[in-house]
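Left out: one protein chain. Kept in place: all the others.
And then chain A:
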Amino acid sequence: MQWKTIFMKELLEDWRSYKWIWVPLVFILFCIMDPLSTYYLPQIIQAVGGLPDGAVIDIPETEPEMAIMMSLTQMSMLGVLVVIAITMGVIAGERKSGVAELILVKPVRYVTYILAKWSAKLLLVFVSYLVGMLASWYYVNLLFGEITIIEFFSLFLFYFVWLIFVVTLTVFYNTMMKVPGLVLTSTVITIMAMSVLNQIFSFRLPWLPNSISEHITTMLTEGSIPNELWMASAITLGLSLILLLFSRYIFQTKEMAE
């Protein structure tokens, strides 16, 4: 019951700050940008002045699988940054402005508070990401060739596991720090460090969270879900759960101390 109240309040707040409009639009933009510009590359070159006479460049045919992976690549750079930016103040901002105290003097459990905030942001990210990827799917089917429903939803859901982790990590830093900018910086640094670790150890440990998108590429080219993808997803979800438990603990001790 309390969970629902805080959850609804959070959704309402995101609506009032126009997040429910601009985040889906921006995700559509990120997702369709690369497939579109790849398809229209010859015309774009022509329009910006064309090539000198006699110059020939062969633009290789792009497979539909590669085209839709371009959307995921954009999502994992710009998309993730936007996800962190909209989540960075979710708890930190309220603690800074004192709203969190107002809520927590009432008999609201810390877990309820964190979970409600976390799920509200996750819903926003899910819907925006779904809208963006559907737009990309539409264009890829139109311009490059067919991606089946099953292929689409498996790549969509497996990649969403990574986004769940990003949201959870941001919420985790939210419970540690009061300044949204610091939350942003810490989350970005952590993700970058994890990506370095992944590059170093991906040969030995092929199931680190950052490797999910590589495995999705393998899945699309081979047509079956590799075991590493299941493992990486399970580990990513497990890590998210642990982070949530830690967030609750840290948040409680921090709030008690004040």
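In this section, contacts are C-beta pairs under 8 Å (C-beta built on N, C-alpha and C of every residue); 3 or more make two chains touch, one makes a residue touch a chain; residues count from 1.
Rule of thumb we're sticking to: contacts and distances are computed from a predicted model.
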Name under which UniProt lists the unshown chain, selected from "ABC-2 type transport system ATP-binding protein", "Acyl carrier protein", "Cardiolipin synthase N-terminal domain-containing protein" or "Chemotaxis protein CheX": "Cardiolipin synthase N-terminal domain-containing protein"
Absent-chain contact - pick from A:L29, A:M77 or A:L157: A:L29
Identified contact with the non-displayed chain, of A:Q46, A:T221 or A:T253: A:Q46
Residue of A:I21, A:M77, A:L102 or A:I189 touching the missing chain in the full complex: A:I21
Chain not shown, touching residues in chain A: 17-19, 21-22, 25-26, 28-29, 32, 36-37, 39-40, 43, 46-47, 82, 85-86, 89, 93, 97, 135
